[in-house]
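For this depiction, one protein chain was excluded, whereas all remaining protein chains were kept in their positions.
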Amino acid sequence: MSFQIPIGPQHPALKEPISLRMTVEGEVITGADIRLGYNHRGIEKLAEERNWTQIIYLVERICGICSHSHATCYVQGVEKLMELVPPRRGMYIRYLVAELERVHSHLLWLGVAGHEAGFDSFFMYTWRDREIVMDLLEMISGNRVHYAINTIGGVRRDIDEGQKAKILEGVAILKKRSEYYFHIGASEPSFVGRIAGVGMLSKEQAIALCAVGPTARASGWDRDVRKEDPYAVYDELDFEVATADSCDVLGRVVVRVKELLESYKMIEQMVKGLPDGDIVVKAPRKAKAGEVVSRYEAPRGENIHYIKANGTDKPERLKVRAPTLGNYPATLVMLNKGFIADIPLIFAAIDPCICCAERAVTLVSARSGEESVVTMGDLRRQALARSKNAPVKGNAVWPF
Amino acid sequence: MAVLRTLLYLVVYPGIIFLFAYSTFCEWFDRKIYARLQNRMGPTHTGRFGLLQPIADFFKLLAKEDVVPEAADKRLFSVLPAIGLAVVSTAGLLLPVWNFDLAVPGWTSFPGDIIVMLYLLSLPTLVLFLAAWSSTNIFSTIGGARVLTMLFGYEVPLFLAVLSPAILAGSWRLAEIAAFYQHRPLLLLVNLLGFFVALIAVQAKLERTPFDIPDAETEIVGGTFTEYSGKKLALFRLTFDIELVVASGLLAAVFLGGFPGGAVLGFIQFVPKTLFVVFLLSLIRALTARIRVDQVISFAWKVLTPLAVLQLLATILLKGFLT
Partner (left out) sequence: MRIAAFLPELLRHLFKKPATVDYPFKKLEVPKDFRGTPYLRPELCIVCRACERDCPAESIEITAVNEAEKRFRMVIHNDRCIHCAQCVDSCPTTPKAMQIDSLYELAADDRHKLKKDWVYVRAVMKPKAPAAPTASSEPTA
């Protein structure tokens, strides 16, 4: 007997509203469908009426967990448009906060994965240790989320010696705890029994469906914007891209914990090698006309911001492609032939930041019931057409 | 006069008021231990140390609006919580705490009462299934199907494990079983394997992690309880609390040597032994993740039942050896 179960828009497994309609037979899923748009706020439209500085705060509030990634991606793009080069110390501080944010996001995700699997003790422990990172971020930037440490041309606050020592201390404690969680996550039988072999996505499927971030890296595909297209300070830091070969939720757990350990290495390198100097360079109020595409490796995958300026102090167009949107087609494939009991785990394994993905460009076709894979192709075709016809002025070569 | 006494027994002690008070105390203990294991505080501010928190939760639920879905079978839907509560309270009457004198058995202690108690503990599962079925909600239907699927897994190991000490003691009466082990406390160690099997099976009966599949919040919203609200939900939660007390009382009576010493001393022994069992159940709850329904069946039949059979064999061999 097959019937349709709606997961969402309101559901205890989801942090934000999204509608997943599963067709099930008994406990096995035979079809899945995603409907978006419940969290659409019109951010891209609002961005057309605010000046460059105000948009930093607007774009930061696309998401609470990856707020710094959106702000940094945007600011990188605007600095390209205004042809500014922020000072080295400013860049180091900016990407130090970025790696701290990656740590906090992955610890949050470990807790959420535990909670979705019913493993509440793991949830409580990882979130307790996440408080260490939140306190560090509060000390650096003045707030636990929405750090607002970027400004066009650099950062707003400096780090002194006492704060550097506290960061190193916090990271040392977290390193021990993360290794312990790695050990638990891989050896607690009831937990591993839930996540091993669940949500399989082979490497070919991941490449064909444009999966991004740890979802793709757990299928053995080593894509990381920080290595392929090193922006800012990442070509000076020594780190590795974390991959796993098991193509399932356990692989995604392993990838994220490995990324945690790599981030601790990077944070230590950045704190110890923090150069001296200014933290900010003065930015003009108006930007020259042009367009820029800015890429950034957020904790969830590749974040893309496209900004077009027309010579005034407000942008002509801001377009955000958040990483979770890139993972939705892969999710539909992963949910097929799974169990109902695995739905929250599979969905949580892509680390969904649903409010990041609420851009309403071409997803109208999803309402008629078509598979989202077609929409992705649509987007790709439009992007190719646009880049062929666009003027070559603001080309996407990274000067840093 | 006898009628008045019976009424007193039924309503005050060991009746509904005592069960209500003690089950809320056990729920408080369970929540506090669970929280402390997770480095949190647990209930703190309601009453001293948060002791009144479960009672406050119960009264809050009583005061909320009671919604009955239109497509549901209204009579069945409304009467099921009361039936569930009645069944577990009756099971509570059979605990060997208050019938302490073997020579003068009360009407709650008779040969075969361990079987009656196990049967009465299986009925709430059926009540849950009917509750899920009469809710006509997709999530409830899945929850109800899972409840019955789990029943096929844990019933057999539970029965086998609880009945092994009874076989060794040579009686089907709880008070006699407890008396047997009070005279020979060393024989309790023989039943250790059965104790662990029974603990895990009881955890499944009470639908707590790792077996809280029918009530899996993150998967099927509320499972069997999705459509219940207000007074009916309050009665269901009370049913589960009393089931916790009854199950831990049963395990304490059969595996931990019962509650000797008469009315007062027996009660004073009842509290720590049941709290010990509740502590172990909370520990299991904090220790594991939730497993899938098919994994429950395979775990129950591949691991629990063979262990229970092993315990049974050991008991029979020992009994033959002793006589």
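Labels A and B are assigned to the chains in the order they are written; within every chain, residues are numbered from 1.
The working rule: a contact is a pair of C-beta atoms (placed from the backbone, for glycine too) under 8 Å apart; a residue touches a chain by one contact, two chains touch by 3 or more.
Here the structure is a predicted model, which is why all the values come from computation and not from measurement.
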Touching the absent chain when the full complex is considered, from A:E83, A:E138, A:E179 or A:E204: A:E138
Identified contact with the non-displayed chain, of A:E44, A:E116 or A:E188: A:E188
On chain A, residues whose C-beta touches the chain left out of the figure: 50-51, 53-58, 61, 121-122, 125, 128, 131, 135, 138-139, 141-143, 146, 148, 151, 156-157, 180, 183-184, 187-189, 192
Touch list for chain B against the chain that is not drawn: 33, 35-41, 44, 283, 286-287
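Everything below uses one rule, namely that only the chains that are shown with their structure count from here on.
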In the complex with chain B, residue positions of chain A that touch it: 3-6, 11-13, 27, 114-122, 124-125, 128, 188, 190-191, 193-194, 339-344
List of chain B residues in touch with chain A within their complex: 37-40, 138-139, 142, 209-210, 212-213, 216-221, 286-295
